[in-house]
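For reference, the structure discussed in these notes is given below.
Here the complex is missing a single protein chain, while all its other protein chains stay put.
Read from first to last, the chains carry the letters A, B and C; within each, the first residue is number 1.
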């Protein structure tokens, strides 16, 4: 249950509710918001009913959380979460969608990366993404350049003003990565690597959490819950396709409907990654637009200055000239969307 | 292989190619187009190579079909198929998307159906859809009103000018149905009922073919091929969701990417059915828009004058007032889309 | 609800229960068994509770059917269904598992078919299977020899004493097929072709119903229900693999657990088809044994006298010498199984 206290509830009133819950074997979590203190209580609702709690002084409202995810639930937090960066960029809510672009892997060539970052900046993108540690199905494939790649990312960020995103694969890399990176990414294969979720949950840094290939929507939101439960509320979800019986034409099936579903049940921002979702260059633009039209708060795309020679995922990366054309059309599309009177958010909630 | 003859190729030249192919055990099919005669030849390409055929007089070009579907393939027919109806409505190509709306099942109440049809007409829709024969998972569920339902459909069509769509489940019903219905529909469960595909393949009536819950894109196009192979080229594909491991929030997963994939590999028009695809009323609008933005040639939606009491699928049907709001926004959205300089079609092909 | 009448219930008592149910808008179906009359009633259980019915004279027991399938349900019929053929062969219950073997398609060569049938008989198999009408994904593939194939089947049956199994694809073929065939087969692609299910439901001939590639267990049993609801209780289910995300090494995933699940919830016999289930010759023997060990009442296998030149599915057919070796081991295995004190049936029910 969620107990929302009155805006002028006293500390004594709040403590009384908490003590009562603890005496009845509830796990309790207090969240002090700008206006209301909210108490999150987990326990046996047959012992203490919501009605019993509503009778305490200073209690404004008691809500039952219907879904197993709690902190991520819109029941608990009806307003969209908005994450704001040092340079004023915002993700979530009614803010303009953001674009995160870059190579699958950062390579040994800094000039190439700078060329990519410059094109990204020119086209209005906010984030440079690039892999330093690559989870690869085979141990014989390229595994990433590690810290050197992150240094390149930071240099390119300083040169262009872009924020940086990179995947973390191991909790022990976190302290080092925090120096270089503005957004940590958890990859699809680690969506239920709970130790890693707990570790990023203890960082004060936004986290992009990618949906696993076989994650149900509920499991995906529970993975976010693992991060939030450890204290980090800055979670950005990412739909990147799920596994289906047909991979002849696309690598995965993009579950576009998951975006409005998640918007309905959760307050977290969600972005879309059509590069990994489809594995096909020609599908990036249409799927990016499809995601935006159903409410995605951003798009992640793989782009490359020399896709033919990319160390990973070249085939699904947009070459820079094509990226500029695609981005020009997407920017125009996004601007039109904004005049659509926010029909979607009105409709969905 | 496809052998495209010169526009001024003589009958003798054409016959010579055909005879040569037949002598070498190829199956041959001649298609006389407005400009070119095209010969479709199936056989052992190691016996007769494309180069050998290109050397014949009057041959303009020889193409190898890379996909197992041939008549449905864009290799064979680079231009989009456009289907035109008696009242001038067109589906496919760069024509404005069409809308097919109505109840899941036609019910015993003609006035209700007329109310639905009137609302559909008012909102600019072109087709009234309604089930007369319902494929139901359980034999204990309502199976449709049969011919009586089709009579109601025809009356509502005459009253409003809408074209009609209804599902055929049995070849023996076809002669009767052809009197009432403008578009035959093959349901998802019958996508590989080849006898039924062959039967509608022999009708001179457009056919909507719904993707099966476990159809790969290739199998889906091969099911269309079964219809076309029997002579009926007026096939409209319909993406309506596939089965996945997660049905907690949506009944199926809509494979939005299948639309641009199919546009790339086939010339057939394709529409989207977000009602069956998601099973959720609140997802119809966003998914319809997602489909349109990636190039769908139309949308099928379930609407109902009294969804609480519908005999089937009430939960996923839009009540009429909500339908009007949704349709107003979709119409506006579609009009904006058309100013997008056809980026999609340019990009996808 | 199922109302089981006492063994000595009078006609008047039975009629009184039926009238009462009909007066309260229940659909009623009376089944006269050897010992008990059973009344199957479908309607609103809040209007008439089981307790209300139990109070009628002559009523032995009232059971609520928890699953949507009723006639197929073990709740309704606790004893295994056993199907007996003219020559004394039985399928189901504790009877020895049966073996149905033969070519995917019957071909133009009767001698080849006779060679197969003779080998089958020699190895103790009871049924010859062979396709006359082939559902093929592509219209360009071989579609079967039709009635001629069935004539060959009947000749081979007369020569060897084997019973015959063949797939029906169209209700209009049924009258002709009934002359030739002892068991009708409904293929996986037609598992929800309800018109065909209804048609075989009106035949007095055992039916093998194959699970669809995307059929849930519940849908599969409801498809059987469509047949039974039309009067034919002689349904044999067949597990033949479902579609999954991995088809690199096997064509489908065999859901071996579905066999004991279905044994628990239904009284119908179930067989296993490892040829279609795996698509790999080397997997037929181990998967056949796996099916038998969990309770399958029979095995269907593709065998061929000349698999290299088979018109369909040659790769997954066992050549005759390999078939004899495999069958020798399976027969030995099956004999051992029978000494296992029926632990499975005891455990599963």
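Going forward, a contact is a pair of C-beta atoms (placed from the backbone, for glycine too) under 8 Å apart; a residue touches a chain by one contact, two chains touch by 3 or more.
Predicted model only: the values in this text are computed from it and were never measured.
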{"item": "Shown chains that the omitted chain touches within the full complex", "value": "A, B, C"}
{"item": "Residue touching the undisplayed chain, where the options are B:74, B:195, B:211 or B:243", "value": "B:243"}
{"item": "Sole contact to the chain not displayed, among A:136, A:202 or A:315", "value": "A:136"}
{"item": "Full-complex contact with the absent chain, from C:38, C:242 or C:271", "value": "C:242"}
{"item": "Contact partner of the left-out chain, one of C:7, C:202 or C:332", "value": "C:332"}
{"item": "In subunit A, positions touching the absent partner", "value": "27, 42, 68-70, 135-140, 169-172, 189-190, 192-196, 212-214, 219, 222, 225-226, 229-230, 243"}
{"item": "Hidden partner chain, residues of subunit B it touches", "value": "243-245, 247"}
{"item": "Subunit C, residues in touch with the chain not shown (by the definition above)", "value": "214, 216-218, 242, 244-246, 248-250, 253-261, 264-265, 277-278, 282-283, 285-287, 289-291, 293-295, 326, 329, 332-333, 336, 340-341, 343-344, 347-348"}
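Following the convention adopted for this analysis, only the chains that are shown with their structure count from here on.
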{"item": "Gap in Å, rounded to a whole number, between the CA centres of subunit C and subunit A", "value": "49"}
{"item": "Numbers and ranges of subunit C residues touching at least 2 other chains", "value": "243"}
